[in-house]
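Other chains of the complex are left out, but the ones given are in their true place.
When the chains are written out, they are named A and B in that same order, and each has its own residue count from 1.
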Amino acid sequence: MKHEVILVIGGARSGKSTWAEQLACAAGERRYYIATCPVLDAEMADRVARHRRLRAGANWTTIEEQTELENALERAAAAGAESILVDCLTLWINNLLFHDPDLDEAGMARRAESLAACLQRIPGTTVLVINEVGLGLVPESPLARRFRDLSGRCAQILAAAADRVYLTVAGIAQKIK
Amino acid sequence: MKHEVILVIGGARSGKSTWAEQLACAAGERRYYIATCPVLDAEMADRVARHRRLRAGANWTTIEEQTELENALERAAAAGAESILVDCLTLWINNLLFHDPDLDEAGMARRAESLAACLQRIPGTTVLVINEVGLGLVPESPLARRFRDLSGRCAQILAAAADRVYLTVAGIAQKIK
């Protein structure tokens, strides 16, 4: 069982999750899916159902965990996971901000560093998905600016910790590390 | 006459159209330009006029078609087009949404698949331009989110059907497929 950490970053509907699932499927048979998406409305329920359908039949165990990712990773590892897919860090950051509206970049960095350290201890392959959200205009709302900064900081820390990083555009994954 | 489908994706003012025109010019002498831009206001009229000036003298026949791209492609092919430039799919999606505000991702996928199938039947080279719009924050408006999802879905389907895909950044075209 190969230990590897892979980060997949990309825009909305860029094929991030599909690519990440392919990588995770290739990495092993005992697959765990850590879902960070809170189901708050019909739109989100639709997305979750769509993703569930895509994974159906491919032997996934789903763990729903909105904030305590390290705990979820350790549970999956203890259950013998060969391959873990975390989809996605963007919603994780969103959930952290929802629970702690004062979360700043230093706090985010601590959480991301701690997650990166945990990933080194997890046997097998972990694939993490995150949205790139920083390539538009500066948002007017201070909260949106902060979210964007937290997301970029988190992506940098996990990319530094990852063995491989892919950028997805139009369904095409480019290896950038 | 070489059959080829090329997709050029990039941000606003990233040099998409200029690069696509170079590719289309290199592909043949009998050039057709399929313009999807509706001229709704002075700003759009300016953009259209600017693009027309850029193409002036380079032997283009322009077909204006806002929604029925397959029909426009077939007309160009019947007229003996060696090279067809479609600029751009983003406005095509915008026009489809304007005519059918309920257009959803499944409907978009059907239109994009049908376009992709048509492209395989067109002799010569077709170059398609599309904006990447999914790399900013999640938009607040449900319609904007839907547009972004439709655009990403369309880009994935056409990229899968294309022989070559380029991503333009700061006027530089990177071949990503």
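In this text, a residue touches a chain if its C-beta (ideal position, glycine included) is under 8 Å from a C-beta of that chain, and two chains touch if they have at least 3 such contacts.
Model, not experiment: these values are computed from the prediction.
The complex in this file is a homo-oligomer whose displayed part has 2 chains and whose full count of copies is 3.
The rule is simple: only the chains that are shown with their structure count from here on.
For the pair chain A and chain B, the CA-based superposition corresponds to a rotation of 120 degrees in steps of 5. Chain A and chain B have Cα centroids separated by 32 Å.
Contact residues on chain B toward chain A in their complex (touch as defined above): 7, 9, 11, 130, 132-138, 142, 145, 148-149, 151-153, 155-156, 158-160, 165, 167, 176-177.
Across the complex, chain A meets chain B through its residues 10-15, 43, 132-137, 139, 144, 147-148, 169-172, 174.
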